[in-house]
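Every protein chain except one is present and positioned as in the full complex.
What follows is chain A.
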């Protein structure tokens, strides 16, 4: 087990390094640079800025400087906002996005699984059709439409919940729901098809032939086995949720880190783009690792060993 974790750690570092290198090269291969747009800037100021941020050095040197900086867990300054660093962005924004993301994740997983199971048990009857129509709507309607819809009715017309900003827990409800809708719909569809597959297996007959009641058969024999495909996608879904959504955070005025990546690209703010990409990749790698561990608890055929395949 320890051996396995160590191997995964080494691979995680290698993967991250590849991500960093590719992002770094891609970012610099796009024409222009962070300060080029501002045409009114005097030549001397421009040169100073270039020099200050090492942008005048050869790419290889910049790359080495950046890696050295990263080794000290420093993502560097934001080129555009003079007062905050990329670390500030993450330290201030991530807790908020994480909070929102976890709430959305709980909603998405709980309701997604429930709807998926109900749909599969009522295959080709109205609960199935209803759940699947709702999930198609959930997948195809963009989150900002749902968000504005919720704000309009729940917050403005009925005055049940606050409209926006990030203050009390009741402020988190509407954005969490808006954020949860799409992954929930996706999980529901996945769980339905996975349950249908498991319910058609021979061992379901064995379980029933033992005299187990229907809910025992479903809970103890079908549900757990049907979870595996859902667990597989949970890594990427969770990463997307906890790293924040630009749209939802903008609509509800939430100070999360969702805007970081978008603004970074918009401003060609190299350290911000690199920082958010690396952060995203690190979280994804970590969660995929957790998913792999979770597999072994759900399916005993999957074993963790120190040996690589």
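Keep in mind that, in the parts below, a residue touches a chain if its C-beta (ideal position, glycine included) is under 8 Å from a C-beta of that chain, and two chains touch if they have at least 3 such contacts; residues count from 1.
Assume contacts and distances are computed from a predicted model.
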- request: Assign the chain not included in the display its UniProt protein name, restricting the answer to "Carbon monoxide dehydrogenase", "Peptide ABC transporter ATP-binding protein", "LutB/LldF family L-lactate oxidation iron-sulfur protein" or "Isoquinoline 1-oxidoreductase alpha subunit".
  value: "Peptide ABC transporter ATP-binding protein"
- prompt: Thinking of the whole complex, not just what is shown, which of A:2, A:30, A:44 or A:209 touches the missing chain?
  reply: A:209
Task: Determine and list the chain A residues touching the chain excluded from the picture.
output: 201-203, 205-214, 216, 220-221, 224-225, 298-301
